[in-house]
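Only one protein chain is missing; all other protein chains are in place.
Naming follows writing order (A, B and C), and every chain is counted from residue 1.
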Amino acid sequence: MKKVGTTGLQMNEPVIFERSVKGRKGVSPIEHDVPKANVSELIPARFLRSETVETNGAALPEVSELEVVRHYTRLSQWNFGVDSGFYPLGSCTMKYNPKVNEDIARLDGFTSIHPYLDTDSTQGALQLMYELEEYLAEITGMDGVTLQPSAGAHGELCGLMMIAKCLKARGETRTKVLIPDTAHGTNPASSQLAGFKVVKIASGTDGCITLESIEEAMDSDVAALMLTNPNTLGLFEHDIVEIAKIVHSRGGFVFCDGANMNALMGLVRLGDLGVDVVQLNLHKTFSTPHGGGGPGSGPVGVKAELAPYLPVPRIKKDKEEYTFEYDCPDTIGRLKAFYGNFAIMVRAYSYIRRCGPEGLRRVSEIAILNANYIKERLKATFELPHDDKPCMHEAVFSDATLKEFGVSTMDVAKRLIDYGIHPPTVYFPLVVGGAIMIEPTETESKAELDGFIEAMEAIAAEAKNAPELLHNAPTTTRVSRVDETRAAREPRLVWQP
Amino acid sequence: MKKVGTTGLQMNEPVIFERSVKGRKGVSPIEHDVPKANVSELIPARFLRSETVETNGAALPEVSELEVVRHYTRLSQWNFGVDSGFYPLGSCTMKYNPKVNEDIARLDGFTSIHPYLDTDSTQGALQLMYELEEYLAEITGMDGVTLQPSAGAHGELCGLMMIAKCLKARGETRTKVLIPDTAHGTNPASSQLAGFKVVKIASGTDGCITLESIEEAMDSDVAALMLTNPNTLGLFEHDIVEIAKIVHSRGGFVFCDGANMNALMGLVRLGDLGVDVVQLNLHKTFSTPHGGGGPGSGPVGVKAELAPYLPVPRIKKDKEEYTFEYDCPDTIGRLKAFYGNFAIMVRAYSYIRRCGPEGLRRVSEIAILNANYIKERLKATFELPHDDKPCMHEAVFSDATLKEFGVSTMDVAKRLIDYGIHPPTVYFPLVVGGAIMIEPTETESKAELDGFIEAMEAIAAEAKNAPELLHNAPTTTRVSRVDETRAAREPRLVWQP
Amino acid sequence: MPYIPHTETEIEEMLKSAGADSIEELLTCLPAALRVEGRLKLPEGLTEQALKETLAGLAAKNRGSSEQSVFLGAGAYAHYIPSAVDHIISRSEFFTAYTPYQPELSQGTLQAVFEYQSFVARLTGMDVANASLYDGASAVAEAVLMAGRITKRPGVLVSRALHPEYREVTETYLNATPEDIHEIPYCPDSGTTFVDAIETALGESIGSVVIQNPNFFGSIEELARIATVVHANGSLLIVVVNEPVSLGILKSPGEAGADIVVGENQSFGNALNYGGPYLGFMACREKFLRQMPGRLVGETVDTEGRRAFCLTFATREQHIRRERATSNICTNHGLTALAASVHMALLGPSGLVELAELNLSKAAYLRDKLNEIEGVSVAFNSPVFNEFVLFTDAEPDAVLKALGKRGIVGGLSLSRFYPELHGHLLVTATEVNSKADMDAFAVALSSIVEAEAATAGE
Partner (left out) sequence: MPYIPHTETEIEEMLKSAGADSIEELLTCLPAALRVEGRLKLPEGLTEQALKETLAGLAAKNRGSSEQSVFLGAGAYAHYIPSAVDHIISRSEFFTAYTPYQPELSQGTLQAVFEYQSFVARLTGMDVANASLYDGASAVAEAVLMAGRITKRPGVLVSRALHPEYREVTETYLNATPEDIHEIPYCPDSGTTFVDAIETALGESIGSVVIQNPNFFGSIEELARIATVVHANGSLLIVVVNEPVSLGILKSPGEAGADIVVGENQSFGNALNYGGPYLGFMACREKFLRQMPGRLVGETVDTEGRRAFCLTFATREQHIRRERATSNICTNHGLTALAASVHMALLGPSGLVELAELNLSKAAYLRDKLNEIEGVSVAFNSPVFNEFVLFTDAEPDAVLKALGKRGIVGGLSLSRFYPELHGHLLVTATEVNSKADMDAFAVALSSIVEAEAATAGE
């Protein structure tokens, strides 16, 4: 098999403070064209930094422009992105981030607009946001959308707060949210933050929520069921329509974590299935880059009943003019300053316009095809706990077949790095022991998938014949396995001279 | 010592044709908004490609956008640039390429202008070119400058052609150009192309041209002396003023290869020393990126007598309006279509404006300081053939002290790669056996130089104690030493299925 | 289809391996009756060229700082971003990577975050800082929640001179117990928080006090005095900084006595972008570490003892602790934090000080200039950094409109957030506002106010 991973020249590079030389000047700001202010005349001494430039608390490193560039260039070379290679990180939808979207997001007309400009000066931005809301409503089958939340978890919080507020308006106090055991950690954390108590729902043997469990748990103290569909096992919650009916009939809401929308675009709309609230991760489904940890964007779509509670401001279209609407008496309020992660919206909008309705549907179809291809080809080698029907956009294996060789999911993950492939998500969802959660996404070619499958097969063989290769992996990276325990035991969170 | 070079994960990557899958679509051009032409109606069959898309001669690889991006991203990771690390490639002036210049060169007002637009539409571009000519004239002490040549060698050709034409106008036929043995290969090649015969001048024992050799060689058949100053040994041609007098008194011209201008800015002007023609390498002295082999730009400055022969068009300023002047009866003509490598000029102009007169002078001073620092610190370890006085911006060592260990300059060069440093220029200039030509440039910090010096010292020790480390180097790169002989013996210059 | 590499032949082969005859066969788990009929109602897909043309058209409908002379700040600052910043964050190894869960192939992101944490800690004068939060507003809310966990007291005093939208966000977050937020007024002379009112409002139930510095009016607060008062009550002082450039000259919140420092780091390396993405930061005393929300990167070693970095203290986080996590945050603002780091590294300490002094000088110049105008006066008497409040007799909306006609965005009308401040404008000047533009602003304002006065006099 062709192993993509190999080693090549990379550079060691210290922490940037260790490059610092006392007295070196960084980049100077522009010259004064106004008289230089006398600082101590304008600001009383008690407000001023007492320290000198060299010793003060703001003591940034003193490095030259080339050193800064070289420093970060070298750091980047120790990293792995979608452009570097296959990145089947389950639940994360690591698809290609189109370069054209980056160029568009950098257009001066988008980057240079201050959020408090008069809306006269920002009609283009408002139109884009307005239309993006419409597109997302259409894709999810919702009646109203807010673009304000900064990420998926932020969107979850937003949705849950709307539910709380709506219930209050109905004159009800419901304190619980039902969350399946397959759920992402943000679901319970957001529920807690929104003031709810979390009730865990055990998935059925086929990996999906059972009607029975909902029947049982759904009482008058339940504000919402928060599910993920497709769930984190990559399975479509087949009973969702009936489940939603039960929840609704007992006065609850159905919240769908929409992080897995990459499986559904143009195929089904969550709103049509009975979902009342959904948050989307533009940095997953809609191809905005993940940036090594954000920024993302987590719009929320809601059904009509919840729409009055959407955060302010809303975007309004009046004839051909766009404005903000602040006068929304029932709103939950605000979740962030200004209007959301606009530059991320620009990218997602561009993606939707580029794909169009047929392209988006094809995205989901091929994402599903890719996942099923991997699932079927790998299930002879790795245990696949849930295999009753086709999976959606991802597939979850376990490490059951590896245990006899003393090899763990973590070992497989680290060994994949040596093959030049980013590990899948591991040990999540929690319901599968040693979960290996593989999401290929639609932008990966058959050749890339075949390379991955062969690598996984080769690693399975190694696990049997030469398990130390796995235990010692990765060996191709500049550092070998990292001691995470020590990091927590002896915390060093900032650089010390 | 801290070794910067190490190894890390890199990816293998095939030749792009090997990624091709029949029937895959690349990026589609924009939709037709006009009726789709019937090709065979418009163009007779005898002019059309007879082959189908799949088999035709234009058969490009069939790859997706992500594959293209991943392909070239991986390729780039096998490369080493100034941003990667120290790059003391002598004669090449591998200095920092400011990022701001890249942004400026990409301004729409510069990139989107067609060369045949009316000059009304290009006043900004013309002003920039006009002023750049003025700046370069001031820096070199010349009377007229053309920006047309595409690179240093192109500029040499241009200068030599002007000399030829001027001599013709004087009614003389002179057939020879004197070129020192330290000269860059382009000097004799350009002379030959300009119709001259090359006479090699042996350098004196101190590495410089001697007055005597010029006295002797300078006869009435000599059109020009073509020297490089500082020469390729990094030495200032101390007798240049007297040499120029001799050449001039016998009816010849002095051409200075200005590739080494990084040593002289704001210190001396070649024109003041008696030079009649100089070509500059904007991609060296003026910080425009080398691009893995160009594009560069090679403006030529001349004294008044030669100015009428400059290539057309010239840029003219009339009050505040800039236009092209085509009516130059004595011009040598054109050396390229349009006006030169404009986008490179933009970068060089930006560099000059950013530095200003003091900054440019400091560039040369520090370039010289850096070279002398290396020279003095390394001369205990490596043989320094010419050490009578301070060097200018570069220093040339030999492999004399290594020979006894069976180690060559090439071995040292390859071993430096393992240390994370780009090798210096080697085996040039030819007058030094196993030359190691080190040009640090002013943008490198003392720490970077110290790292290099320590690496060179460590390698010298290895040469003695463990020469196989040098013979086997590099070991950090994805490929080990490359078989250049085989490449020439069994030529494979294009990909074959 | 854009971005999809599959050929028809490949799809067939893959379907065969997947044991299906068609893609439809893979979709049987979807409820047939509820499948999307036909196509989604979305505009047709575009080629890349058409897309770029279309979006350039939208961008052209906006008039940003390159088309108008803009004197807005109020939590979003126009600073010059050195070119190197975008070149670095555009390296795809950074921007196409995920959160660094696999440290061995994420050392670049991890070391960069570690450095960023160090920069923020130094800038704020605190012991530790996290990897980033969404924005300054949500960072305030998170800080208040954190203080509640630490002090086990539910109440919070929030200065009315805190950015109004930050106050709103904090309210939204704390909605579960709204009665716990109390607002502290500002002093009408100085525009700074009324310290005596803090003293009065403090009590057993107050976990924290939130003060912005410089505050929303640009005024510099008496942080040290406030800290003494707050600490005497056993409460925590949360200082909010949303113009971190000010830290080039102002005493760090840490030195002034803050317990938690949060705010907005957009000023470093991030364009205005119509309000986002920016990046919230949070720094605190070491002892509060385990109650901190957000990602943390720590230094450690690999199996060979080489320095390495990894995410740490994950037990605070949602993916481990779930409903008992310190926050629900997952994806944070890594790339904007990287941009901030690069900008800070390029500035260095002397660059930062110079930049701060330059901002101070610009605002001082403009303030003096505008203050000279008949009918216009500076509203508060406290020292400011790069923004200040102006009072005009004339109707502020009319003034702003008239300025707008001359290509000048003269500031933010404060009555929008502070009904009591009708006639007040918040005006900001940074290094991107040239003297010429400021002079033009003064000339225009003077003639507009004069004309308004004439009309009003009629």
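Convention: contacts are C-beta pairs under 8 Å (C-beta built on N, C-alpha and C of every residue); 3 or more make two chains touch, one makes a residue touch a chain.
Keep in mind that this is a model prediction, so the values were computed, not measured.
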**Q.** In the full complex, displayed partners of the excluded chain
**A.** A, B, C
**Q.** Chain not shown: contacting residue from B:T111, B:T205 or B:S220
**A.** B:T111
Q.
Touching the hidden chain in the complete assembly: which of B:V268, B:C328 or B:L469 does that?
A. B:V268
Q | On chain C, residues whose C-beta touches the chain left out of the figure | A | 48-49, 52, 80, 82-83, 87, 90-92, 431-432
Q) If you put the missing chain back, which residues of chain A would it touch? A) 9, 21-24, 27-31, 63-67, 69, 73, 98-100, 102-103
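Throughout what follows, only the chains that are shown with their structure count from here on.
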(Q) Per the definition at the top, count C-beta pairs in contact and tell me whether B-C or A-C has more. (A) A-C
Q) So which chain is farthest from chain C, going by the mean of the CA atoms in each chain? A) B
Q. Between chain A and chain B, what is the separation of their C-alpha centroids in Å?
A. 46
(Q) Taking the mean of the C-alpha atoms as each chain's centre, how many Å separate chain B from chain C? (A) 46
Q) Taking each chain's centre as the mean of its CA atoms, how far is chain A from chain C in angstrom? A) 20
**Q.** Two or more partner chains touched - positions in chain A
**A.** 13, 24, 65, 69, 73, 77-78, 80, 82-84, 96, 98, 417, 443-446, 474, 477-478
Q: Would you please write down the residue numbers of chain C that are in contact with two or more other chains?
A: 2-6, 10, 48, 82, 84, 86-87, 92, 105
